[in-house]
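Read through the structure below, which is laid out as structure tokens, and then see the notes.
Every protein chain but one is kept in place in this view of the complex.
Lettered A, B and C in written order, each chain numbered from 1.
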Amino acid sequence: MMNTDNSKPVEFSDYYNPNIYTWCTNCGNYGIHAALKRALVAENISPGNTMMFFDIGCNGNGSDKILGYRMHGLHGRAIPVAVGAHLANRKLQTIAFGGDGASLNEGVNHLVHAIRSDYNILFILHNNENFALTKGQASSATETGRVCDACPDGPVESSINIMSFILAMNPSFAARSFSGDIHQMTDVIRAGIRHQGFSVVEIMQNCPTYNRYSGHEWYQKRVYDVTKLADYDKTDLKAAQNIAQDLKEKIATGVLYEKPRGDFYSKLVNRKDYKTELVEEVKAGEIGKLMEAFR
Amino acid sequence: MMNTDNSKPVEFSDYYNPNIYTWCTNCGNYGIHAALKRALVAENISPGNTMMFFDIGCNGNGSDKILGYRMHGLHGRAIPVAVGAHLANRKLQTIAFGGDGASLNEGVNHLVHAIRSDYNILFILHNNENFALTKGQASSATETGRVCDACPDGPVESSINIMSFILAMNPSFAARSFSGDIHQMTDVIRAGIRHQGFSVVEIMQNCPTYNRYSGHEWYQKRVYDVTKLADYDKTDLKAAQNIAQDLKEKIATGVLYEKPRGDFYSKLVNRKDYKTELVEEVKAGEIGKLMEAFR
Amino acid sequence: MSTKRFSIKITGASGQGINSIGEMLAKALKNNGYKIFAYREYPSLIKGGWSSYQIEISDLELASSEEKCDLLVCLDRESFYHYLPTVDAGGVVVHSLIKLKLNETEPLKSGARINEKKYLEDNKIQIEFIDAIAESKSKWGKGIFANTILTGFIWKLLGEPVAEIESELSTFFKNKPEIIPTNIEALRYGYERTTELKQFKLDFKKDNSWQDSYILSGNHVLALGAIQAGTRAYYSYPMTPATSILEYIAETSHQTGILVKQAEDEITAVQLTIGSMFAGTRAFTATSGGGFDLMSETLSLAGMIETPLVVVLAQRSGPGTGLPTWSGAGDLNLAVNAGHGEFPRLVLAISDVASAFIMMQLAFEFAEAFQIPVIVLTEKQIGESLYNFKKFPLSLPIQRYLLNGEALKTVKSEDRYQITESGISPRWLPGSSEQTYDANSDEHWLDGSDSEIAEQNIQMYEKRMRKLTKLQKQLPEPVLYGNLDAENILVGWGSVKGAVIDALAEIENPEKFAYLHYEFMFPLRTNKLNDLVKKGKKISLIEGNYLGQLGKMLQAEIPELKFTDKLLKFNGRPFFVDELSSYFSSK
Partner (left out) sequence: MSTKRFSIKITGASGQGINSIGEMLAKALKNNGYKIFAYREYPSLIKGGWSSYQIEISDLELASSEEKCDLLVCLDRESFYHYLPTVDAGGVVVHSLIKLKLNETEPLKSGARINEKKYLEDNKIQIEFIDAIAESKSKWGKGIFANTILTGFIWKLLGEPVAEIESELSTFFKNKPEIIPTNIEALRYGYERTTELKQFKLDFKKDNSWQDSYILSGNHVLALGAIQAGTRAYYSYPMTPATSILEYIAETSHQTGILVKQAEDEITAVQLTIGSMFAGTRAFTATSGGGFDLMSETLSLAGMIETPLVVVLAQRSGPGTGLPTWSGAGDLNLAVNAGHGEFPRLVLAISDVASAFIMMQLAFEFAEAFQIPVIVLTEKQIGESLYNFKKFPLSLPIQRYLLNGEALKTVKSEDRYQITESGISPRWLPGSSEQTYDANSDEHWLDGSDSEIAEQNIQMYEKRMRKLTKLQKQLPEPVLYGNLDAENILVGWGSVKGAVIDALAEIENPEKFAYLHYEFMFPLRTNKLNDLVKKGKKISLIEGNYLGQLGKMLQAEIPELKFTDKLLKFNGRPFFVDELSSYFSSK
């Protein structure tokens, strides 16, 4: 179920979709798409060998602006549907995308359980700290007290630091980047693709329209790359948890944590001896033996 | 909306419901109900002043074996329905109950968000490490690899340490107890009732029928009460997180963490000047002023 | 082109400010004594795409739009391409598109530009370019007065005196007084600008008493109806076209004291709602189809535990995410059948602002009187269109149907789910007595305790379902509008009403038609329709969906019912008055 003649290297233009982007000027999503394409090209994965699952949200409006086998599904559900596809055909690269609203509000259950289940997919979380597509309401990542649409006094709930949340769930791979840094995004996405297990990449995504608090410059001033720290050990979960906490002064980016531990499918005892993918196995099942037990 | 003539102290028998319990012999739920009643009596809260919200699960089968204004609602939803009731009438004591399946599987979103929202209710989590009512399937709290119903090889997913999960969400009150210790359960339930905010009490609940791994004696040997530790500081979140991790050798119980920070309702700016409860305010709204804006 | 109304379409990309132009014009027109109706189209994205703010002007009260327009204003190219074909013969186009080149070839594929040159010529449409941004820049050093210039220019084309629009502009910017003077200048500049275009003349009777009429969206009025009904808590998760209810209730929460919680998802929103209703306040939630699906398990819960619940289902075009910012009426079957198992429910459908106000009050009334879930259907077309009207309909008295006073002293736990003839059992609130009960989603007996005894199970099931019989008896029959003796009857529900009634007011042969309008969708009353069927009337169906969902429901009740015609529309657009007028005229 892989079609590509791998002799021809994948090019950036292979992902070109003639539909016109509909994001606002300076929206961070442009950078994310650019990095995504670069990473896929660098990994030599063609559109025909990629499955992408988009959530409903501004981020998801990119689904028809790129190529690949895509689904633009339901709000909050990009992760489980991607996992289902991945389990059926692991030969293709599976990537899911979701906003902070999708991932921490409507679909937080999926994030929690995907991390503990170790599905081997890449999840890119577009964190713009609001529900952008519905015009700027608060998400779990919106700062407490920040006035926004439908919330004249700002939310009273504690805000969730998404990376801290992810790291508290004991992931096997967690990276953070910023939509203004295409190089770093490309790198962490590539690392996420290569990691065997559930790879979460949180991207702090500019939303000049609804998030005027932390814009491009604001982030630019604060982000730093952990790989540039002399003694950073990305296999140390506690260290990652500590460094991820600051979202005000110095914001850690890069692969904050990575410790492979095998993925879901490869731990399934009953699939150990199979060389084929589920998608290749659809044929009349052998029920004769099973029926014998009921005589 | 409070009916009780408070002059007459509440008695244990006030909570007596003639329906016969349907739990298995030695089920930990018996002890939990006993402690619950004791705590309510000790706090002098009558059934008529209590609202209890039961989940679907073995724990929820207690709903018609006690008195109080009760709802036995949907699987996984005890928390939000309890919160809705509480917000409508804070004069009554609101308590929600749920199993580990309900709280970490079907309804984990509610647990995450109730903690960050600081609703002033008590939540009692019956953790028997399985889906008991549906006959013993794995929950998120079931140990990895533990063979159980519908899982002949045991779950491959990482198991969730429920108290660690709760503490990672930065709660304002988190206690753990064991269904074999009625005194301690009574104490932590009372502390939870008194706490202003979302109080989670995890009870490690014996399920002799489906959880033969960690029975009464097993726990008995391992639990210790943090209040008996000379230098335990229950306002230190990190300390609580550390001490909560061990579920194998020495299991910490008691109020592990408590740091009041005000509850949801009292943070609502537009409710500041109200002396009444929402339930007392239902009358024709004054829309005249509002309409002026549309001329 | 209708002589009974004049319509202006202001179009542009999302984010270009067409709504501000539209609102200002709409208010100024109504302050001038005209009656207006405004309709909006916009895409599901934040910037770009094409969108429109369309204003109808008349001396009749309106509740619908034309598909065609008399004056089209275009701020961006996509909008021009898209909306040009909607300009009526003899109409006018004003645009700000630098170096616009009209297409002169026939379109080859779906969605492509029409032969614009030919269209303009064939239809004798005048077109004029105004480089408003450049003019603004050259006058005031920056482009931001472009929209004000255009507003002034449009006002001039309408032939209205400049004073009215000036005063409306001042009101519009009242929170930024510093910018008013230059905007007034820009407005006058636009108004006085020379033009080749013909000037329209609004040939409608002005009604001075109309000046302090209201302009409100259906969602505003829906929220006001709920506030009128004593709502004290609102729980919701944003979803178009219900989001503006959340926005409005939140924005006014300091005035009303309503507790507003944006929940983490729709399941939470509806569970919070039923929790609050259980405790005894009035609360509701609103969502669209996808969110409603998620709430449906809770509808079934409400039916079982006999706890009142009010859920607004604001329809858009489905399935899936569908056309999230467009209208539709395809969720009637869903509202009637969602939620597992069998339980009594009431489904109401709002059709316009008056109906929004009353239906929300009735929703609470019936939910509490019958202890059932009530689903209120509305549509993007109703929720986001702007209606112009003078008087709010009647406020209904609030009744709670709760035990209190003496009754509470003798009540027993077993009364809560008493088997009664009507199916309605006594209800009292938590905290009001020491006789407590279990609102048990497991099948239960009198005090809510579990029961698996067949005989009790039947009795309790029948008791619940009997409420449906009583409820149906209590609901009104649908209302017949138009010539009550007409030969041709149209049956419909929802926003269809506005378009049909407006069309009947515009055609030559209105006496041939009547319109039977359903607002109480389930359980259905069918006597009136049955009579019409018996009288041999020609009955036709009009609905905003593909399947003719109401039609099927009616046919299940009235065997003899056959539809002469079915007018079904399911492309996200509402029924337009002009398409209905042609339909009627052709009969």
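Keep this in mind: a contact is a pair of C-beta atoms (placed from the backbone, for glycine too) under 8 Å apart; a residue touches a chain by one contact, two chains touch by 3 or more.
Computed from a predicted model, the values in this text were never measured in an experiment.
Visitor: Where does the absent chain touch, in terms of which shown chains it meets?
Guide: Result: the unshown chain touches A, B, C.
Visitor: Of the residues A:19, A:44 or A:245, I need the one that contacts the missing chain.
Guide: A:19
Visitor: Of C:136, C:273, C:296 or C:540, which one is in contact with the hidden chain?
Guide: Only one listed residue reaches the unshown chain, and that is C:296.
Visitor: Which of these, C:184, C:223 or C:338, touches the one chain of the complex that we don't see?
Guide: Only one listed residue reaches the unshown chain, and that is C:338.
Visitor: At which residues does subunit B meet the chain that is not included here?
Guide: These residues of subunit B touch the chain that is not shown: 20-25, 56, 58, 61, 72, 74-76, 105-106, 108, 131-135, 137-138, 140, 149-152, 155, 209-210.
Visitor: Touching the hidden chain in the full complex, which residues of subunit A are there? Just list them.
Guide: These residues of subunit A touch the chain that is not shown: 1-4, 14, 17, 19, 46-51, 53, 56, 61, 63-64, 67-74, 77, 80-89, 91-92, 109-110, 112-113, 265, 268-271, 274, 277-279, 281-285, 287, 289-291, 294-295.
Visitor: Taking the full complex into account, what residues of subunit C touch the chain not shown?
Guide: Residues of subunit C in touch with the missing chain: 43-44, 49, 82, 110-111, 267, 288-290, 292-294, 296-297, 300-301, 303-305, 317-324, 326, 328, 330-331, 333-334, 336-343, 441-443, 445, 451-459, 461-462, 465, 545-547, 552-553, 555-556, 559-562, 570-573.
Here is the rule we use: only the chains that are shown with their structure count from here on.
Visitor: Rounded to a whole Å, what is the gap between the Cα centroids of subunit A and subunit B?
Guide: About 33 Å separates the centre of subunit A from that of subunit B.
Visitor: In whole angstrom, what separates the CA-based centres of subunit B and subunit C?
Guide: Between these chains, centre-to-centre, one finds 42 Å.
Visitor: So the centre of each chain is just the mean of its C-alpha atoms; given that, what is the distance between subunit A and subunit C in Å?
Guide: From the centre of subunit A to the centre of subunit C is 37 Å.
Visitor: Where in subunit B do residues touch two or more of the other chains?
Guide: Those would be 109, 112-113, 268-270.
Visitor: Two or more other chains in contact with one residue: find those residues in subunit C.
Guide: 253-254, 260, 264-265, in rising order.
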